[in-house]
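The complex appears here without one of its protein chains, the remainder shown in place.
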Amino acid sequence: MSTILDLHSHSEASEDSRAPLEAYLNWLKLRQTERPVNGIVLTEHRQFNRIADYRALEDKFSIIVLKASEVETDYGHMLVFGVTDEMTRRFDFSNVHLPAQEVIDEIAHMGGVVIPCHPGRPNVGLFEHYSSKPSLENVVAVEVINGGSRKGEDERSLQLAERFGYHEIGGSDSHLVSLIGLCATRFEGNVRTVEELVTQLKGGAYQPVDFRPRRKPVQPAIAVEVK
Amino acid sequence: MVDYDPNLIGRVFEVTDPVPVTAQMVTEFCEATGESGPLYTDEAAAKRGPYGTIVAPPSYAITFRNGRQFFEHIPRFGRQGFDAGKDVEFVAPIRPGDTITLSSHVKEIYEKTGRTGSMVFVVVRSTLKNQNDEIVAHVDHRFMNRP
Partner (left out) sequence: MSQPQRSYHDVKIGDALGPEEMFLSKDQVRAYARTTGMWVPRFTDDEGARKEGLPGMITPGNMSLALLSKLVTDWIGGSNAKLVRVGTTYRQPVLPDHIVVLQGFVTHTNDTERTAEMDIWIENEDTERLVIGTATVQFGK
């Protein structure tokens, strides 16, 4: 039985998001046909909310809600799944210059998994850092479909994944309610808890999925100036 | 981590001189933004509306600027950056004939990295009041600096 999760999203706990969690879940319920997502993972910027308990909302909407973090390192942004108190004591998640290799290795040792996100993005993506620095060891997967990517960025992410043999995930990187679940990851197995998520991510039996509607870009030739 | 004097946060550092709002200014603002809503452009219709008079479109509130001393008081972190965004609460309409003052303070400072590299964000909250000392808007400006 497969599970589809949006692995990258930000609620209003992230300073640049305006999306309450309940609104996210309600929107997914409304858009279930176009975005058949079983759950979301909140990956708040530079923080982890240890005490937040979303089980009541999960029950209300029958949608899985898991917690993770997006941190900033010397090799770009990374998603940390399976966050524990030990990890937040070891690394200050608010530090925007965390040492990537240490983060990847020590968090794996502590039972979590770290996945570089939007690796094709300038400055904060792995691709650019690999052009001038040694590649990182022990990278399990990278995010090759990101809902906030600009032209060419996901293509670069995919190139990186293929060159290094990384597994591939997808996530909406949503900061607005209406964008949740547009990009996600389909797991072959059952994922209901953070522990199961970490196990599956390390295992590699998953692929990114893209539910964004294919819209034709506007044709400049038919422009009519609005006075 | 970004370094700054924590006493900066919350201290009101400026109240501007009153700025008058004229009908001409509102008209020009409407033309520049393509605004044609009757509350903002049609005297007769506006008179019948909820405010009894023409009012400025809500986004007119963000056109009021801080004074020259503003940039002497807010912390700078390296190269001048850009307006990164705003959060505006519209409390009361602004009418032609009003005079508006701003008082501002630094609300928050934080650091993050993005496509263009390292950034330090300074959030300044401005409160706009009219000549009756009524609050018309709160504006949170997010300024992005590149260290």
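Read from first to last, the chains carry the letters A and B; within each, the first residue is number 1.
By definition in this document, contacts are C-beta pairs under 8 Å (C-beta built on N, C-alpha and C of every residue); 3 or more make two chains touch, one makes a residue touch a chain.
On a predicted model such as this, the values are computed, not experimentally measured, just so you know.
Trainee: Return the single residue from B:Gly85, B:Gly117 or B:Pro147 that touches the missing chain.
Mentor: B:Gly85
Trainee: Taking the full complex into account, what residues of chain B touch the chain not shown?
Mentor: 25, 28-29, 31-35, 37-38, 50, 57-59, 62-63, 65, 82-90, 142
Trainee: For the chain that got dropped from the picture, name the residues of chain A it touches.
Mentor: Listed in rising order, the touching residues are 16, 18-20, 22-23, 26-27, 30, 148, 150-151, 175-179, 215, 217-220, 223-226.
By our rule, only the chains that are shown with their structure count from here on.
Trainee: Report, in whole Å, the distance between the mean C-alpha point of chain A and the mean C-alpha point of chain B.
Mentor: Spacing between the chain centres: roughly 34 Å.
Trainee: For the complex, give me every residue of chain A touching chain B.
Mentor: 15, 45-46, 72, 76-77, 94-96, 121-124, 226-227
Trainee: Which residues of chain B touch chain A in the complex?
Mentor: 1, 34, 110-118
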